[in-house]
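Coming up: subunit A.
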Amino acid sequence: MSLTPFRIPIVPELRKNTILSLIAKGLRVDDRDIVTPRNVKIETGVIEKAEGSALVRLGATQVMVGVKAEIGSPFRDTPDEGVITVNAEFVPLASPMFEPGPPDENAIELARVIDRSIREVNAVDRKALVIRPGEKVWVLFIDIYVLNHDGNLFDASMLATMAALATTKLPDYEEYETGDIEIVREKTIGPLKLNHIVLTSTIAKIGDYIIADPNLDEETVSDTRIVFAFDENGRIVGAQKTGMGAITLDELYRALKIAKQAANVYFKSLEEALGGRLPVERQGVEGHG
Partner candidate 1 sequence: MGGKAQVRLIDEFGRRHDGRLPEEMRPVRMQVGVLDNSDGSAIVEYGKTKVIAAVYGPREPVQRFMVLPDRALLRVRYHMAPFSTWERKSPAPSRREVELSKVIREAFEDIVLVKLFPRTTIDVFIEVLQADGGTRTAAVTAASLALADAGIPMKALVAGVAVGKIDGVLVLDVDEIEDGSGEADLPVAAAPDIGKITLFQLNGVLTEEELSKAMDMALSAIRQLVELEKKALKEKYAFSREVRSE
Partner candidate 2 sequence: MAGQDRVIVAPGDTLPDDVQGKEPYVIDIGGKKVATVVGLLDLRGEKPNFIPLLHVYVPKPGDVVIGLVSSIGVMNWFVDINSPYAAVLTAQDFLGRPYNPLTDDLTRYLKVGDYIKAKVVAFDRSRNPLLTVNGEGLGKITEGKIVEIQPAKVPRVIGKKKSMLNMLESETGCQIFVAVNGRIHILCPNKDLESIMVLAIKMIEREAHTVGLTERVQKYIQELKKIKGIGEA
């Protein structure tokens, strides 16, 4: 059952008016313009026991992602594909708004949007995750841990997820005559095969204005947000309107334009963090296939 949020933080009227009057002039409280995301800091390999990991700071928002690889059976209807599962935890230490307990609708929505964004374009090649077709495949657990919520958890989570996947090293394994397979985590056999890099870019609609990468205050006063997912070729590979307000068709297209601009900044940041190169081959803009 979904309920209208009734324990929302109250943004003091003064702060809300400041936000609105600044946006009217095309400015934001933290000195940004409406299309520029906050400062992005990406660190990879932060958790040694995970096969892949990353910590992303987007302004004051902090999200950590850990990728664990296990061996399991494939789904019945896709015997020649590995399994990827995405979960998100909005841990209580990240915000006074988060209560302990199983993931709420916001965490579930975030995990599912990120899951769909990488699944639809086969960003992580699932066929390359097969060990023994129909029997044994790699099962990748992508766990998104929000550590500090200062707005725009989607983009920070997606950046961290992609950074973690791009630096994931699958562990070695031993096959026995009995058919059992045992993972040997002390050794690694190589990175994941990535077909695409997917990042999200979120915009918030506040009155008649559309801004990229909203911080928490902006998110709280916004009418609604739209998350757009793009791949490294600039294709739209996913979208989700999230939040209570409504938008016009015109606003939707304006939002797409601004989201795309901000996405370029995210892609650049990720590229830098991965040593100046994205681990996929870029094809021209708006490629097919």
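How were these picked? Simply put, all candidates are chains of the complex that A comes from, given by their letters.
The rule is simple: a residue touches a chain if its C-beta (ideal position, glycine included) is under 8 Å from a C-beta of that chain, and two chains touch if they have at least 3 such contacts; residues count from 1.
Source: prediction; values computed, not measured.
Enquirer: Given that every candidate in 1 or 2 is part of this complex, which one actually touches subunit A?
Expert: 1
Enquirer: Of all residues in subunit A, which touch candidate 1 in the complex?
Expert: 1-4, 6, 77, 105-106, 108-109, 111-112, 116, 120-122, 223-224, 226, 235-249, 252-253, 256, 286
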